[in-house]
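The complex is shown incomplete by one protein chain, all other protein chains being positioned as in the whole.
Here the chain labels run A, B and C in written order, and each chain numbers its own residues starting at 1.
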Amino acid sequence: MFDKILIANRGEIALRVINTCRDMGIKTVAVYSDADQKAGHVIFSDEAIYLGPSEPSLSYLNMDGIIAAAKQTQAQAIHPGYGFLSENHEFAQRCRDEGIVFIGPTAEVIRNLGDKITSRKIMVAGGVPVTPGLIHCETEMIALMDAAEKIGYPVLVKATAGGGGKGIRIVNSPEEIGEAVASASREALKAFGNGEVYIEKFFSKARHIEFQILADKHGNTIHLFERECSIQRRHQKIIEETPSLALTPELRHKMGAAAVKAAKASHYENAGTVEFLLDEGNHFYFLEINTRLQVEHPITEMTTGVDLVKHQIEIAAGKKLGLRQKDIQPRGHAIECRIYAEDPEHDFLPSPGKIRFMKEPTGPGIRNDCGVYQGFEVPVDYDPILSKLVVHAQTRDQAVSKMIKALQDYIVLGVKTPIEFMMDVLNSRPFRNSEVFTDFIETHFSGWKADRDLADVAMIAFIADALGGARTNAHSYSSAKETASPWDTLGNWKL
Amino acid sequence: MFDKILIANRGEIALRVINTCRDMGIKTVAVYSDADQKAGHVIFSDEAIYLGPSEPSLSYLNMDGIIAAAKQTQAQAIHPGYGFLSENHEFAQRCRDEGIVFIGPTAEVIRNLGDKITSRKIMVAGGVPVTPGLIHCETEMIALMDAAEKIGYPVLVKATAGGGGKGIRIVNSPEEIGEAVASASREALKAFGNGEVYIEKFFSKARHIEFQILADKHGNTIHLFERECSIQRRHQKIIEETPSLALTPELRHKMGAAAVKAAKASHYENAGTVEFLLDEGNHFYFLEINTRLQVEHPITEMTTGVDLVKHQIEIAAGKKLGLRQKDIQPRGHAIECRIYAEDPEHDFLPSPGKIRFMKEPTGPGIRNDCGVYQGFEVPVDYDPILSKLVVHAQTRDQAVSKMIKALQDYIVLGVKTPIEFMMDVLNSRPFRNSEVFTDFIETHFSGWKADRDLADVAMIAFIADALGGARTNAHSYSSAKETASPWDTLGNWKL
Amino acid sequence: MEYNLIVNQEKKSIDAVISDQNIKVQTKSKAYNASFMTISDYHILLNVDGQNFNAYVWNDGGTKTVIIKGRSYEVLDADLVEQNSSGEKSFASNARVVASPMPAVVICVLAQVGDRVKKGQGLVIVSAMKMETTLFAPFDGTISGINAKEGDKVMPADILVDIEKD
Partner (left out) sequence: MEYNLIVNQEKKSIDAVISDQNIKVQTKSKAYNASFMTISDYHILLNVDGQNFNAYVWNDGGTKTVIIKGRSYEVLDADLVEQNSSGEKSFASNARVVASPMPAVVICVLAQVGDRVKKGQGLVIVSAMKMETTLFAPFDGTISGINAKEGDKVMPADILVDIEKD
């Protein structure tokens, strides 16, 4: 087993990995950028190595710097988390060349599956159904428009290297295709270093169902059941749950078998996720395999009792998977809400800034994988995820109630969050009835405004606060060095 | 189902019950004393009713006041928590007479089982083995000494109404018996309103194993497996775990069946715990049935996935138990550490005072049922429990590692805690080997001093803190009204 | 004492009689009897007609964000706002300019001074936290000034484009 692991990531997922490493007695090395000097993953690692400026390309995407940090600290393995270099096959190869274990699949597997076109080809050959669309990249606008016409609008323009909601655009008519391609391509180029795009059918009334898989180096592959991830904004999941109410035991069995088949067809190893679209006729289509730990992995951990990060590390170290398919017996219902620094009343625009006060929800069946803390400055440079709030209960109804309670108890002052929005989604009749499709937010919560019925109590609080005297000036004790602006440490801002 | 429940308790257990009530959509009423005006259970209930002065007899043991509070707020049921009135049959009867549901067994069952003598008689008649000793109370010193001689020293002097480590004394020789009886009797009188005592055999090398039971009003009784509670100080459990490594599947089955038999013999209903002593020869003896929720109930919840408080409430409302014996399939290993305000380097003396800083451990598999918060004054008047820290993992080794990590991350400044002590216990060879008996602390940790090997780093922290400037004077921003002494609000202190 | 407050952009007048930790409040339609306790720097426990409410309050330069039961309210003193805004540009003037809704980096400027633009036309693309947002012209008009270029870091108060309305 490894003595020391470097985590090539930041925020909540870096802390998530640190957590399991500490459980396993493995030392941890964090890496960080200028914006993250006081980030949680820096504070709670055993060692922290500075990478460079805040721009991802100079820090968390900086392969040379990360490899050098691993060598300097004698870390034997690198956990990439999600995003950044997690699905970068060159980085996986580079690690192997340098004698460092990359905790994930091999470079070949990542390359094949990371390219949506190649993976679609593998699945077609392996007998796994894929969504209608191109199985090659296309830059010619005329060819793209032809294909779109053939598939039928609406279609999706997708970056072959995309993921996490980035590099993806819905196109409803030929007029929109040009700007969609340009913008998806630019976004993907910036985020993943590859701007190639293709198109596939867009199902406006579909569910996003994914299966967690674990595969060791010795040919053992199992699935850990599904996650329902249909609630999305800007094509990024925000609420996930397991089990999915859309699956009958038969369909679940069939999709689980297809997921294992997809993993074996691609010679998969380590933890991964097979994503399917499920249409209204209960047909499922392979979307992609995410060759990394998924943001929403905790709901699977809650229902199966399995620590996925521990198995990732053990598999990477060459251990045999100790679990057989029949050992995986999910129990109860789990839900995750992603808490971003964003403003749901204004199109989910990011809301960076200093967290003035934070109180995390606690209690039986509540888990909050959190990367920030009171006093931390949420930087403008990265994905604005603050934490993943997860609950587990015996039934779906109980889990929904528990999540609403947890959201009510989650206090964040200083940046905006979707907490109220989540409460309303969970309380809504379509969610309660599990009528969740990928267009859920647009259909039911477009132009959402919070229903704030305690304005009178808020006014009383305003007055009580004014009467509190010294207390309300609490931040005045801060040293003179500290200022109210989140920007003064960030260099050449135009102010 | 009830709309509103009054919780006749305080601290972490009151908050524990509030948590489940909120999950179930039930409103909560807290009650409180002078010392608890700012206690967590007061803050996080829907309504809070003042009972009276801090002395328990005038507040949390004040039946009239509590019944009146329930009537005033139209609470339909009362949850008694543990301690205080939870095992008081008069209170259960009083609730019934007033048309309020008491969430627990009937007054008759509580009276029978609360009296250790009566319960011993019921078990003997029901064929459940009990510890050797008297089956009647005794006040005559000569008779007590005769009985002790017959059983053989050491013996235990036990209050028939005792519990929670109170009203119990070990007696090694005839000379000690007088003071032991007086002191146990006085303590029990004060805590439970009944000073009667008897004696039974003291097993110095025994394990304390208990079984959780659930029984509805319709004759359905199940057990939820065992808890190993052998690690005790002053006859009060401080570390509990499940499963017990001492039980073979056969013995577990036998004891589970005996627990259900004991419950049925006493016409038990609601949640309860059947306590057994297990001697070195694997013989088990019935000790008592605790007719309430146990402090250590969360470890059972973690391994079985069952919310015991929810079932308590449902059973009290007359619902059928939805669970059958075969539905209870424990998974993984859970450990609880009780975090008291106490000083383990000085005989676990209580350490009341103001919590200056607190940081709770969080992360996958960690639960902290906490009754206090940063800024709260832990009162001198009550049991000094701050929280119950619970972890759950796939194996015992993993659970132990996770608990040690959680303890390291649990920061409390202002009062002393047994956190370091717990870390050393969990790290010790006998604990790792599960060589745990009720004399564990005396045998292995008598005169324990913390092993503090980072004194140099502590000195560097001292210097760094001094260099921090304004920050280290953080408490100076408090308003003039606030003072450093925990006593100034408590009235007529002799200072 | 009368308070003229603005709660989530809505003006509300209430009358409050304060004695020690007790507050009697009269709104247009309702009366409340409240008391409060300070729990920590940002946390007040309110008792309003016998019901507990935990209020978490952050005072950001006069505007208080108040979170109650998971919902947040922006509350400020209307009288103070009037004092401060007298003599300044009114909020309405914002409609004549284009500003970034968040701290961001300018990715691309799509127009230049003198251009005639139509309502809804994209003028500037900014990026924050890996998300691109296009800023559109709020009405038809002529661009009279551009104060941003690619790579600039901008704040919500910064006016990136001035438009002379038709």
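Going forward, contacts are C-beta pairs under 8 Å (C-beta built on N, C-alpha and C of every residue); 3 or more make two chains touch, one makes a residue touch a chain.
Fair warning: this is a prediction, and the values are worked out from it, not measured in the lab.
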Neighbouring displayed chains - absent chain, whole complex: A, B
Which residue of B:Val124, B:Ala265, B:Leu323 or B:Val380 touches the chain not shown here: B:Val380
Candidate in contact with the missing chain, chosen from B:Gly52, B:Gly126 or B:Pro350: B:Pro350
Selected from A:Gln93, A:Asn220, A:Gln374 or A:Gln394 as touching the chain missing from the view: A:Gln374
Residue numbers in chain A that touch the chain omitted from display: 37-38, 42-48, 373-375
Chain B residues that touch the omitted chain in the full complex: 166, 183, 186-187, 191, 234, 341, 346, 349-353, 356-357, 359, 380-384, 407-411, 413-414, 419-420, 423, 450-452, 454-465, 467-468, 471-472, 474, 484, 486-487, 490, 492-495
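As a working rule, only the chains that are shown with their structure count from here on.
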Middle chain, criterion being Cα centroid separation: A
Identity of the chain that, by mean CA position, is farthest from chain A: B
Whole-Å gap separating chain B and chain C, where each centre is the average of the chain's CA atoms: 49
Separation of chain A from chain B, taking each centre as the mean of its C-alpha atoms, in whole Å: 40
Chain A residues counted as touching two or more neighbouring chains: 471, 474
Two or more partner chains touched - positions in chain C: none
